[in-house]
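The other protein chains are all here in position, but one chain of the complex has been omitted.
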Amino acid sequence: MQRKIRMGMVGGGPGAFIGGVHRAAARLDGLIDVVCGAFSQDPAKSKAMAGELFLPESRCYANYEEMFKAEKALPAGERMDFVTIATPNVSHFAIAMQALDNGFHVLCEKPMTYTLDEALKLRQRVRETGLLFCLMHNYSAYPMVRQARLFCTGGELGTIRKIVAQYDLGWLAAPNAGKQALWRCDPRYSGACACIGDIGTHAAHLAEYITGLEITHVCADLATFVEGRKLDDDGSVLLRFNSGARGIIEACEVASGEENQFKIRVYGETGSIEWSQMEPENLIRRANDEPMRIYRRSWAGMDPSLNVWCRLPAGHPEGFIEGFANIYTDFARAIDAHRAGKDYTPSYPNEDDGVRGMAFIETVLKSHQNDQKWTPMAPC
Amino acid sequence: MQRKIRMGMVGGGPGAFIGGVHRAAARLDGLIDVVCGAFSQDPAKSKAMAGELFLPESRCYANYEEMFKAEKALPAGERMDFVTIATPNVSHFAIAMQALDNGFHVLCEKPMTYTLDEALKLRQRVRETGLLFCLMHNYSAYPMVRQARLFCTGGELGTIRKIVAQYDLGWLAAPNAGKQALWRCDPRYSGACACIGDIGTHAAHLAEYITGLEITHVCADLATFVEGRKLDDDGSVLLRFNSGARGIIEACEVASGEENQFKIRVYGETGSIEWSQMEPENLIRRANDEPMRIYRRSWAGMDPSLNVWCRLPAGHPEGFIEGFANIYTDFARAIDAHRAGKDYTPSYPNEDDGVRGMAFIETVLKSHQNDQKWTPMAPC
Amino acid sequence: MQRKIRMGMVGGGPGAFIGGVHRAAARLDGLIDVVCGAFSQDPAKSKAMAGELFLPESRCYANYEEMFKAEKALPAGERMDFVTIATPNVSHFAIAMQALDNGFHVLCEKPMTYTLDEALKLRQRVRETGLLFCLMHNYSAYPMVRQARLFCTGGELGTIRKIVAQYDLGWLAAPNAGKQALWRCDPRYSGACACIGDIGTHAAHLAEYITGLEITHVCADLATFVEGRKLDDDGSVLLRFNSGARGIIEACEVASGEENQFKIRVYGETGSIEWSQMEPENLIRRANDEPMRIYRRSWAGMDPSLNVWCRLPAGHPEGFIEGFANIYTDFARAIDAHRAGKDYTPSYPNEDDGVRGMAFIETVLKSHQNDQKWTPMAPC
Partner (left out) sequence: MQRKIRMGMVGGGPGAFIGGVHRAAARLDGLIDVVCGAFSQDPAKSKAMAGELFLPESRCYANYEEMFKAEKALPAGERMDFVTIATPNVSHFAIAMQALDNGFHVLCEKPMTYTLDEALKLRQRVRETGLLFCLMHNYSAYPMVRQARLFCTGGELGTIRKIVAQYDLGWLAAPNAGKQALWRCDPRYSGACACIGDIGTHAAHLAEYITGLEITHVCADLATFVEGRKLDDDGSVLLRFNSGARGIIEACEVASGEENQFKIRVYGETGSIEWSQMEPENLIRRANDEPMRIYRRSWAGMDPSLNVWCRLPAGHPEGFIEGFANIYTDFARAIDAHRAGKDYTPSYPNEDDGVRGMAFIETVLKSHQNDQKWTPMAPC
């Protein structure tokens, strides 16, 4: 790369969990500088964050409209290359559309938008502009998740028969779950679903990402266990895939005592894999005719093509930020190639993944609301 | 106890997996003697087994009818007290009915019968005779499963919200899975369902046993992955319970590479538990406001009432046979008390559990066969 | 086998932990009957135990001398075949010698005797009589320990370089550790060492058993952490083996919170294995050029020759009693062959293992008591 890639940020003010993760991930490999931001709707908070980041006052903006306008006016050698959107779901669409309209690439938190309709429009706009769009489905960037994908799509498990994803968190078990919870459980900010949008989409994405299959039908049972909450805090979904494979997604945010228990198992005709986010460097592989093997990140057995997504020797734990950073670094390289007019085949989730995620949310909700067992998920 | 309890056996000939487990479990605590049997429909095999057991030839019978008749004719000090039925499901009913008619207590493999209708009739007969009936839902006899029940029913997790049971085996992944598989996948011997009858009933039983709740509705998706197989080898079931709790049962016998992966998690308002059959001496307990605790069999934290189901100090692994043996020993004590006309409150699963299991199988099948999301499970 | 093998017992009265394990293990496979015993020096206790075992009063003896005499006088078709010695160490020698003198085979708890000198004499007597002697080093009978031995002695790890055994128990952490602790910490009953005799010998035996190597030198540091205790409750020992391999034994009975944490790792030139008693069905195998493999009891990868030591399919946990029972069943088969004058190659630990254990104890103590780094262990 000729120079560092320059990132602006909308959202991620003081106290926001995921904003700090984005910045740490962007910094980790030294390819990206955060150069500007509209970190909060509260100017004082936004300034405070800019101060923490040692940004000049001039690059701390009151809102994203102002930011895009001002950055666009800066010399090419200074202005930001892309914007990271880390705001509540309701505003993803407007921010992303305006970023694209002003010529900026976009990295967006999931779910992509507030509605499927918005997602389709946004994808259309991405395609028209030729700009890059990256969706932060970070779990797909763990090396051992990618190894799982290689095993499944490379046929090493035989025909895939069953996929089971579990995603349990305890953080919403009690009514008062803190500031982060407020917008996530408020349909005005979060969208049609809370639990399914927040974690169910991660599960659905990983199920499709690892297997290369597509969900075609869902049968959903959503629940709201905490009184007064307006959206789902739990969901169970039966799945059918385009190959005939079956599946289950269990998503629960009132799972008292669970930290971030995201696991996936894939059973094929001749073997199976199991991965668990809380031990992300292990990939368990089982077969009826072999001893159980635990493939480890950066150890013998990992496909050499994955070395590019690893930083440390095996046994030196990499974690959540490294997965996130893989998305950022991939996106930075794609932007660099885009600038230079060079070919680059990125691995990060994109606008298509975003559209599928929104379709999943809306299909699950539709299924939940009717008495028919199966609800088809339209191809998209 | 005044004397050892005497056991006869139908089924469990050479090569039968579960027959040997029954005998080892019956022997373990030294309270039961196997005194007779009709071990196989093949007289040579039956004799071979009797020889292995050092039984006199006179106590090796050609069939169960002959056995019940001959044993009944023996002096009270010699004849068997109860019969263990370890045959394919199709014959459970006839054998059990005849045993009861001849005055013998019955210990029966699960599922209880071939149909729900049979189960209801058998329960009726048990009640009429006043004899004892024990159903071998062995997993409910692990001490840490009973500890889980104490936590759940004692209110230590708050209101139960979600129950997730996973039961995965790889043994039927390939078409030719050996002799044991033949009858289990043959509707003439096994009944309406294979996978759901074989392992789904274990999951359903444990979900109800641990929580004290009852399943009221199911939504099932069964599959037969191996071509030519006539019954389900996989099933996914959404559950609703009488308290409003939700649940999932995942049952799969084509889960390549899985040995006997039976796990259950229960999430309550203020805490949760997780138990895994392959590490049966651990009971994980989680809460949002406590460090994770792993309760261990016979260690501090286990309820003292459970000591009676433990044989060894903590750290000296007990396993599958010990769980089985807890059922046998409990049944032997109940028979002893029955003989003496004393009170005894047994813990083993009984005819009511058997009826519920059969109702579960038939409701799941009915759900699978229709397009409506929820199928009610009749109270029974 | 023509008939069941008949066992008598010295020790193992009410409240004795290991006595009950011996009986359960002897019963498990249905090859052995407990026919008589001198279970306690207290006649009431001995009778109580005989009652629990449903033994006739005539077979409950006041002491072992009486038992050997009376049993010897019984007809061949009734009298016991072997005696199990489950008394404090101090009396092993006298009981075993007298059993041999009366023509009975002997199964003895470890350590074999009170002193090395006794052990050498006892071995000599075993050889002279041609009777069978079995030492209860039960851990060597776990199938996956035997698999470890196959890997090591079969050269699959290359030249063995390092062996590390850890054995930690918390039960003696406090001064008052119950009745079981009393004799074990009393030099009059236990011998020269407590911790080293009780668990250090297990570690030393397994290190030699798995690798096929012999300890030649030790460097020991023993400690007594609980005030007033007269023997060691902790020991750390550096080892050298006859091949040049190095090793460590860590043995601690004041390891607060540990249940029965016995682990062993063996590192060879090209691979390594790790086994842990509390998860006895796993054998971890590592290599620099392979993914980690977990070999499981009765699953693919286990040597077929070990099937004879397994009772259940993989995933149905076997534990401590099954390991114990492997020793008993092997011994019963050896006795049966001895009676019939047939060849039989047993796998159980014998008088040679017993002598090495006593030599280990005495060498460790000698090492502890002098300032020289290395103390040689005489070949024996």
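Read from first to last, the chains carry the letters A, B and C; within each, the first residue is number 1.
Everything that follows uses one rule, which is that a residue touches a chain if its C-beta (ideal position, glycine included) is under 8 Å from a C-beta of that chain, and two chains touch if they have at least 3 such contacts.
Everything numeric here is computed off the predicted structure, so don't read it as measured data.
Participant: Touching the absent chain in the whole complex: find that residue among A:F104, A:F225, A:W299 or A:Y328.
Facilitator: Here the residue in touch with the unshown chain is A:W299.
Participant: Out of B:A70, B:L150 or B:I294, which residue would touch the omitted chain in the full complex?
Facilitator: Spelled out, the listed residue whose C-beta touches the missing chain is B:I294.
Participant: Just to verify: which one of C:C252, C:C310 or C:V355 makes contact with the chain not shown?
Facilitator: Spelled out, the listed residue whose C-beta touches the missing chain is C:C252.
Participant: Can you list, in ascending order, the chain A residues touching the missing chain?
Facilitator: 3-4, 17, 20-21, 23-24, 27-30, 34, 52-54, 169, 171, 258-261, 277-280, 296, 299, 311-322
Participant: For chain B, which positions touch the chain that isn't shown here?
Facilitator: Given the touch definition above, chain B has residues 285, 287-296, 299-301 touching the missing chain.
Participant: Residue-wise, where is chain C in contact with the chain that is not depicted?
Facilitator: 157-158, 161-162, 164, 166, 168, 170-171, 173-174, 219, 221, 223, 225, 234, 236, 238, 240, 246-248, 250, 252, 254-258, 265, 267-272, 285-288, 290, 292, 370-374
Keep this in mind: only the chains that are shown with their structure count from here on.
Participant: Which chain has its C-alpha centroid at the greatest distance from the C-alpha centroid of chain B?
Facilitator: Comparing chain centres, A lies farthest from chain B.
Participant: Taking each chain's centre as the mean position of its Cα atoms, how many Å separate chain A from chain B?
Facilitator: Whole-Å distance between the two chain centres: 43.
Participant: When the C-alpha atoms of chain A and chain C are each averaged to a single point, how far apart are the two points in Å?
Facilitator: So the centre of chain A lies 55 Å away from the centre of chain C.
Participant: Take the average of all CA coordinates in chain B, do the same for chain C, and state the distance between these two points in whole angstrom.
Facilitator: A distance of 35 Å separates the two centres.
Participant: Which residues of chain B are in contact with two or more other chains?
Facilitator: 171, 258
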